[in-house]
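Could you have a look at this structure, given as C-alpha cells, before my questions?
Only one protein chain is missing; all other protein chains are in place.
Chain lettering (A, B and C) follows the sequence in which the chains are written, and residue indices restart at 1 in each chain.
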C-alpha cells in the first residue's frame, strides 16, 4: 500500500461539470456515464504508482541478468539535448543528461509558468545488456509489445525505435546496419534499427524515443463546454506541472523493464529442438 | 486457403549462410538455432495474408456500424504529399492520394531501382465514424492497442497519433483541442490529439502516422558476416520492392479494423450502472 | 469459408419470444438486449467450425512433432465403457471405442428420441508423445489453459485430469505416481496425475475427462417464460440431437491441439541459462 502523502484537498467543484480541453474528462463521461472530477480517477497518473512498484522489482531482477533500462528527458518543447552526460540525469529536476540544456529549459519553464501555459517534450529510453533472441514472432514482436506498454502511459502521443521517423527518409544503403565480426563476436557498424530486427532483439542497445503532448491543464482561460453541452470558459487552478516528461521517466523505465522481463521469463524454459523438425520433416 | 500464385522458385543458396544487414536472418538464427533462408519464414510479410483475410471481414462489419478505416502512403523518402485527393489512392501503384506527388515519387523510385537501392516512407491511417467511448482504461488504452497492432507489421519503426512527435514541441495553449457545441452536438475546433483522449475515442477522426524503414534487401553490395561469423560481402538478387509502404497499406487497414472491432464487440454488452456505485457507495 | 450445406430453413417464430430452459436464450437477451432466435447466434455450436479448421492444422503439425491428440465418447448417461478398442471409434456414430457399449447406447438413444428427451455424457481425451517440460508456471499452467480451452466448448459442465474427482477420495500413499528408471529412461508406475505435475507435462500421457450436460432442446413440453416475463409452455421442434458428445469430439481434439501447439511454439526458442542466475546470484 502506498499512501498519497502529497495530496492537497481542494475544491474541484468548479470543474465538476466542465470538460477540460484535451483531457479525459469528456471521454470518460461518454464511456461510463460519469467521471471522477476529483483528480481524474483511472485516467489520473496516480495509477502509475502500481507500475513503478512492479517496475522496481523487475529492474532489480534484470540487473542480476546484466540488463539495464535507462530513460531520460530528451527535449523540452524545441529545446533539444546538446550533449549527453548520464551522471547528470539525477542531478536536475528535469531528468536531462546535460547541465547546459537543463538550465536553459528551466528558464524556459519558469517563464511558461508565469504565462500559465505548458509544453510538450520527448523522452529517450535505452535497454543495454540484452542478448539477441528476445521477442516472439508475428503479433508479439518485441517492438510491438514495448509500443503497447509505452503508449499506455498518460500523455504519450508517439513511440519509435532507432532512427524512428527519420528512417522513413533514408535509403537502404544508408540505413542498413552493417554486421562485422571481430574475435568471433558480432558487431554492427551502426544501430539505426534500434536493436530490434524482425521483432527480436539483435544484441545491441534497444533505443526508443517517445513523444509527450503538453500538459492539458493550463491556467490560461480556454473555451470549452459543460456536461449540459453549453459553451463556456474554463480557467484551471491547482499545482499542475507545466512539463510532464520528468514525471514519466520512472514510469517508462518500469513499463519497459516489466515487458523485457516477461519475455525473458518465457524464454527461461525448455528448448524444443526446432532445427530437426524444420529441415527434416517439413 | 490462399495459394501463392506469384511465387518464383529461385536459388536462395547464395544467402543460405549469410546474414542480410538489417534483416531478421540474424535474430531468427540466434533465437531458434536456424532460419528459413528460402523467403524468411515467419519473418516474411507473407504471413500478413492472414491479417488481411481477417481484416476484410472486420472492415465489412465496421462498415455496417458506420465506421470506416482508410490508409494511404503519405511520403516516399523526403517526398511528401502536397494535396489530398482520396479518389486517387487506388489509381496509382504507390497508393498516394495525390497525382502530382505520386508521379514525382515514381520517377524517384525508377532511379532508385537502377541504383539497386531502396527507400523508407510513411503511411497515414484514419478511422472515421467511430463514436466516443471506445477503448479501455489503464493498460488497454485504444492508442496502446493500436500501437501494438501496427508495430507488429513488418518494417515499421514508429507510430504516432494526431500531431505525434510535433506535439512535443507545442504549448498547451496551442495544442489543446477546444470543445464547442452547436445544436447539442459536440465539436472540437482542432484534432491535434488524433481522436483519442485518455485512451478512449472522443468521437472525432482517429489519425495515425506510421514510419517504415527502407527495404533491407538491396542489390548494392554490402559488407556483412556469415553464420561462421566470418566477414564477407553480399549482393542480394531477386524481385525486391525498393519501397515497401504500398504493400503495407492493406495490412495497416486490416490490423486497425481488427483492433477497433474487438473493442466494439466488448462494448456490445450489458452496461453495469457504475454511476450509482461510484457516487453513492464509495 | 465453410458453407453450411445441411441447413434446413424452418420457422423459428414459435421460440422467438420464449426462453428455452437451460439454453443461452435468456442470458444473451439479458446481456445484449436481443438474441438471434434463428439458431442461437454466437451461442450456437456452429461457431465451432472455426475451431475445428484451426485444430486440423494444429493436429497436422503436432503429428510431425510426434504428438497425438485423441478423444472419444466415454459414457452415455449411466452407460459407461466396458472395454477400449480404439479402432472402433470411427466405426460408430457415437464415437465410442467399444462395440458392445455403443450398441447398448444406440438402443437407449432410440428410446430417448421416441420420448422426446435427451441425455448427458462424458468424453475422454488423451495427449500422447508430449515430452516433459511443456506448460508455464503460476497462472498459465498447462492444465489451467487446457481447462479454459475445453470449458469454452458448448454444453461442458466439468473437466478433470487423471483420476480427477476420484483423487479427492484417495490417500497420498495410494495416489502418488512412483517414479522408476530403466536403462536411463524415466517411467511412472501409475499415471493418476494425468501427465501434469506443477502445471508442466511430465512426459506421460495427459488424460482428461469432460462432462457434458444433456442437450437442452427437448420436444417434451416444458414450463418457461417469454420475453415479457409471462409464464408459458414450450415444445421445441426440430432436428435436435438427443446426445451431443459425439459432435463435441472433434472440437475437443481441436481445442486441445491448438493449446498444446501454442505452448510448444513458445518453447521453440532461445533458452536463457537460468541455472547460472538461480544458484550463483540469488
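One rule holds in what follows: a contact is a pair of C-beta atoms (placed from the backbone, for glycine too) under 8 Å apart; a residue touches a chain by one contact, two chains touch by 3 or more.
None of the values given here were measured: they were computed from a predicted structure.
Peer 1: Could you tell which one of C:15, C:65, C:81 or C:112 touches the chain left off the display?
Peer 2: For the chain that is not drawn, the touching residue is C:112.
Peer 1: Identify the residues of subunit C touching the omitted chain, counting contacts across the whole complex.
Peer 2: 19, 21-24, 26-28, 30-34, 36, 42-43, 47, 75, 77-78, 112, 117-122, 131-135, 137-141, 143-145, 147-152, 154, 156-165, 167-181, 184-186, 192-194, 196-203, 209, 211-218, 220, 222-225, 229-231, 242, 274-275, 278-279
Peer 1: Going by the touch rule given at the top, which residues of subunit B touch the chain that is not shown?
Peer 2: Spelled out for subunit B, the touching residues are 64-65, 131, 133-134, 136, 264, 266-272, 274, 277, 281-282.
Peer 1: Which parts of subunit A face the unshown chain closely enough to count as touching?
Peer 2: 30-32, 268-270
Assume only the chains that are shown with their structure count from here on.
Peer 1: Out of every possible chain pairing, name the one holding the most C-beta contact pairs.
Peer 2: Top-ranked chain pair by contacting C-beta pairs: A-B.
Peer 1: Approximately how many whole Å separate the CA-defined centres of subunit B and subunit C?
Peer 2: Result: the chain centres lie 39 Å from each other.
Peer 1: Where in subunit C do residues touch two or more other chains at once?
Peer 2: Subunit C, residues with two or more chain partners: 268-270.
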